[in-house]
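For this depiction, one protein chain was excluded, whereas all remaining protein chains were kept in their positions.
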Amino acid sequence: MILRTRGTLAATGLLVATGMLLAGCGSGAASDGSDGYTVYALLPQGNDQPYGTTYLPPMQEAAAKAGIKLTITNSQYDADKQASECEVAVAARPDLIILWPAVADTVRPCLEAAKAADIPVTVTNSDVIPADKSLIKAYSGPDTYGQGAASAEIMCELADGKPTGILMVNGLTGNTTAINRRQGFLDTIQKNCPNVTVLAEQPGNWNKDTSQTVTSEMLTSVGAAKVQGIYAADDTMVAGAIDALKAQGIDPKPLLITSIGNTKLGNPLIKSGELDGTIFQSSSWDGQNAVVVAEKVLKGESVDENLFMPSVKVTAANADSPEVAPEW
Amino acid sequence: MKRGTRPSGAQTLQWVSERGIFFFTAALVAFAALFIDNFVSIVNITDVFHRAAPIGIVAVGMTFVVISGNYLDLSVVAQVATAAVVLIAVSNSAGLGLAVLAALAIALLYGVVNGVAVGYLRANAVIVTLSTTFVGLGILRWLSGGSIFFGPPDGPIRALGQVKVVGLPLSALVLVVMTAALAFLLGRTNFGFLIRSFGSNRTATRLAGVDTSRVVVGAFLITSLSAMVAGFVLAAFSNTAVSTMAQGFDFGALAAIIIGGTSVFGGKGSVLRTLLGVIFVSVLTNILVLSKIGFGWQQMAIGALIVLAVSVDTLARKAARR
Amino acid sequence: MTADQTTPEAPGPVVIEAESIVKRFGGATAVDDVSIAVRSGEIHGLVGENGAGKSTLMRILAGILTPDQGEVRVDGRPLTGGTRAALDAGIALVHQELSLVPELTTAENIMLGAFPTRLGFTNARQLRGVAATALREIGVSVDLDERVGRLSVALRQFVEIARAVARKPRVLILDEPTATLTPAETDYLLTMLQRLAEGGLAIIYISHRIPEIFRICDRVTVLRDGQLIGTTPIRATTPAALVDQMVGREYKLDLQIRRESTPGEVVLAARGVRAHRVHGVDLDVRAGEIVGLGGLVGAGRTELVRAMIGADIRTAGRVTVTAHGRTRSISSYQSAVRNGVAYVPEERRTDGLALTMSVAENIALPNRRRLATGGVLRRSRVSAFAQRLADSVGLRPPDIRKDAGDYSGGNQQKIVIAKWLGRNPKVIVLDEPTRGVDVGAKAEIHRLIRELADQGTAVLVVSSDLPELLELSDVIHVIRDGRIAGTLSGPEADERSVMSLAAGGGMVGKA
Partner (left out) sequence: MNSTPTLSLGPATTDRSARLRAALARRTEWRGLALLAVVVVATLSFEPLVFTAYPVTLGRVALIGLVALGLTAVILMGELDLSVASTLAVAGVVMASIPNVALGIVVALCAGLLIGLVNAFFVVKVGINSFIATLGMLFVLRGLAFVLSGEKPVRMADIEAGIAFGAPIIGPITPRVLIFVLVFIGLQIFVTKVRAGREFYAVGGNRQAARDAGIPVSRRLVTGFMLSGFVAALAGVINTMERTAADPTAGSTVLLASIAAAIIGGVALTGGRGSIVGTLVGALSLGIIEVGLTLSGVQVDVQQIFIGGVLLLAVITDPASFRAVVGNARSFLSGRRGETPA
């Protein structure tokens, strides 16, 4: 009994000390005072993912320039967490909310809440579904569906009407970007080049190692001889797929291989001729324009409904162009 | 008490059930060899090992924590990712030797923090390792900025990832060597004996004069070192590293350990069983991918298998007791 | 309540009877064609060595186990339907192992499984009321709202009896209820049982302690190896005859056989030991000497020895072990073991053995260093070593590959002793070394303890079994309230002197 009480007391003491520490650190972060705009940016990733890492600095830079006080959250692709962050944001009454939906289908209530509180919302990176378009002021960012479509267009061009069997490596199962890119790719080949057929598909979870293993297994499954091409939903995974080909002693150069990104991992593969085409996605453009669009809305300037990042196709022809210099 | 003669049928059943994982694995491999095209090919077996090696190395290490009766080490996910990122990032800037040393220091730190909290402070292992996962991943992401790190295409890490031993990747050899070494450690040495004894009855082990807190630290250290090796293997395989690697290794490794037949209550189990559990799951997933079965079904199959394997085992034990 | 002591036999009609019961576990037959009948108002003794099938038979009567053959009848009606039906028929079993829920309150434990409810909600007032009545009936006062986990062992035993009584049973079965009780508490319990029987209750009383059987039972049934040896009125038998029936051979209780001892130097020395429930104890144990610690349960004996050897936290005091002319201070349990202390704990199943490991591994545990070369255990060395020790303590069957959990209580205790023998301990501390152990194994364990002392080991024994304490010890320290209340040796040590010291002068119960 005595020991127990003493233990509890000591525990409380230690916890209180931690609390003070927390409070000390916290108060530093919550400084205020500027009379600029306050904006909440609800993102599903940040410094924990490669894209977010290069997305954030230009965003913060642009915000500083525009005198916007930016509060950034990261829901780590958890729709519930983002919803709760949205409630937090609405409760804080900012001048505007920038939203990058974790799961596009689930953001409707967030948009409704913001509307009820008279807070304008702009969307970045991943668009909301068409039915929700009326609830947002503007969208800026890549067209994830369009990226899949653009990658498919390269594939169609390369296939040149000949029957072509390809393997498909998708992103993380259930992830919105993964779903959109896959759909864009599939819809486009069906429309433009039905001669291209998907022999097998598996998720590569945005990982190089997972992609390499599943690609190798798909090659075994359908028979490597039947495979004339590979589409992977990002450059990291396509690098794994190309490694899988090499490991099986297959030269990737004659195969039709496309992906999305033109990252520091993918760009050299384009130059070496192993990767035939990819779609440039500029994380800095994305981050910067999220704020640019928001600023326009805040100032009451007119904005286009959609500001699409140009889905620049990158092939051996333009791989060295400074316009498509890989960012991450 | 008088001993009657045990019915031979039940005896056989128990004999089989105790060796269930050996039969299951053999049966599955035989099935695949017979009915799945191209299953038996050097390329495909390599793929199976690519699946099995990183998570398998984690699992054989984590077997020590499970056998010591401490449920599991959730922080292996953070540990594997940290080791991989440190290996590539540090070797890019400061050389491979320093990178390995840094990763080793971090692995030891993980092992000591987890082990001290669970062993000396008697805290619940699930929550302790959950907290160290949060802290560890947080720090990794904070420092690495979540970037993808990749080694030079002609660097030593890449070269290691490409080495083949009798046609199989080096990672397969690492898995086998780790299993053999840890099996020896668990089965034949004093340290392993204490782990098993502690898992079977911690009070009795303490009252035999054993510093049981140190035993727990030892179990977590073994797990941490294995996770580090797994991180190296993963990094060498893909020549890239990112903080989001090794997702699902925590429960994935635990599933393999359980399918292998190691008791989550501690005391009973072996490293070899864990290896078979890992191979079983890897072969099964491989078969499903080869048969073009989607991700959802793969998950369901693995889950059903855990329940099935343990059900058969339990029912056979019951039948044998009757 | 009228004291009608003149009809000790067959006081009433048969309440419960079991006929030709057979129960097998795996290949082993635990109960083999046993019949028993108990009458209202009768206290029926049930005796037999460990593994004789007593507990199994009682669990069948209480509906916990279903017999493979035969049937149990209550008032002539067959009993089927498990625990529930047995409870409804008025059969209450007080277990050998405490079967209480530590986190529930005293009242809830007493009413466990029979919570009074209204529309599914527990009726707290009624619950406490019935519990309080039951406690009053057995004359014990306990805080009704206290968590049972915080009560003393003896109190828990009485709470358990209160639970049985609260169900207004017609048959009360007690399985070794006095194993954890002090003589005074035992005395009280036995008187209480007699009172309950006078009220018409049929009581089945299982005990290893022959004197208790003779004190309260009307008839006694003997089981051996799962078979019925016989049921006899208590007046028609003698303790010696009963023991002969139990062990199936001529056996002499070696009571009062004291050892010739010539103690040497002080090996274990404690000065000013304080700990939870221990308030300053000085104690010496010499080489070759057996020191007994007597006293009531809860007096602080176990706490004292555990604090002395560092198994529990010691708040003050110094304990040293002297061997080969070097005196070392014991700062932790590990340092105690390193310096030659061996400890046989009270709870051998939970504290003494790794039940899922083999006998060999259990024996190897404290001896692992010497069985290993460079940290690697040598299997052949381990099994030879373990086999030698298992043989020396008379383990039966001497199969060291079997799990320790497969052995009976007596054999398990031998394994615990065997693992320490391998270290040639300078000091051995035994806490209740023969509790729940059958008569045969008990004698063997006593022999082992004497041999150790003869070889020069300093022995410290805690025991609630008074004859055992008197028989074994060269010196007896009686502990009361965490202090040594008195020290007895030689002819002055007898049951009365120990008891009066333990109870604090005024002797409880009859002389």
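Just so it is clear, A, B and C label the chains in written order, and each chain counts residues from 1 on its own.
Simple rule for what comes next: a contact is a pair of C-beta atoms (placed from the backbone, for glycine too) under 8 Å apart; a residue touches a chain by one contact, two chains touch by 3 or more.
These numbers were taken from a predicted model, which means no experiment stands behind them.
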Among the displayed chains, the hidden one touches A, B, C
Residue touching the undisplayed chain, where the options are C:122, C:350, C:455 or C:489:
C:122
Which is it among C:70, C:129, C:317 or C:456 that touches the chain not included here?
C:317
Among listed residues B:43, B:100 or B:130, the absent chain is touched only by B:130
Residue ranges of chain B at the interface with the undisplayed chain
71, 74, 117, 120-124, 126-128, 130-139, 141-142, 213, 251, 254-255, 258, 264-265, 294-307, 310-311, 314-315, 318
Take the complete complex as the reference. Which residues in chain A touch the chain that isn't displayed?
1, 3-8, 10-12, 14-16, 18-20, 22-23, 26-27, 29-30, 46-48, 71-74, 76-81, 83-85, 87-88, 91-92, 103-109, 112-113, 129, 131, 173-176, 179
In chain C, positions touching the absent partner:
1, 62, 64, 83-84, 87, 93, 95, 97, 99-104, 108, 112-115, 117, 120-122, 124, 136-137, 139-143, 145-147, 150-152, 154-155, 158, 163, 185, 188, 191, 195, 272, 274, 298, 310, 313-318, 329, 331-332, 335
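Following the convention adopted for this analysis, only the chains that are shown with their structure count from here on.
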Looking at Cα centroids only, farthest away from chain A lies chain C
Taking each chain's centre as the mean of its C-alpha atoms, which one lies nearest the mean of all protein C-alpha atoms here?
B
Whole-angstrom distance, CA centroid of chain A to CA centroid of chain B, is 32
Rounded to the nearest Å, the gap separating the Cα centres of chain A and chain C is 68
Which residues of chain C are in contact with two or more other chains?
none
In their complex, what parts of chain A are in touch with chain B?
45-50, 52-53, 173, 200, 202-203, 205-209, 212-214, 216-221, 223, 236, 239-240, 243, 247-248, 263-265, 328
Which positions of chain B touch chain C when the two form their complex?
1-6, 188-191, 193-194, 196-197, 200-201, 203-211, 267-268, 320-322
Mind pulling up the chain C residues that touch chain B in the complex?
24-30, 32, 51, 225-226, 311, 333-334, 336-338, 343, 345, 350-357, 361-362, 364-366, 368-369, 372, 375-377, 379, 419
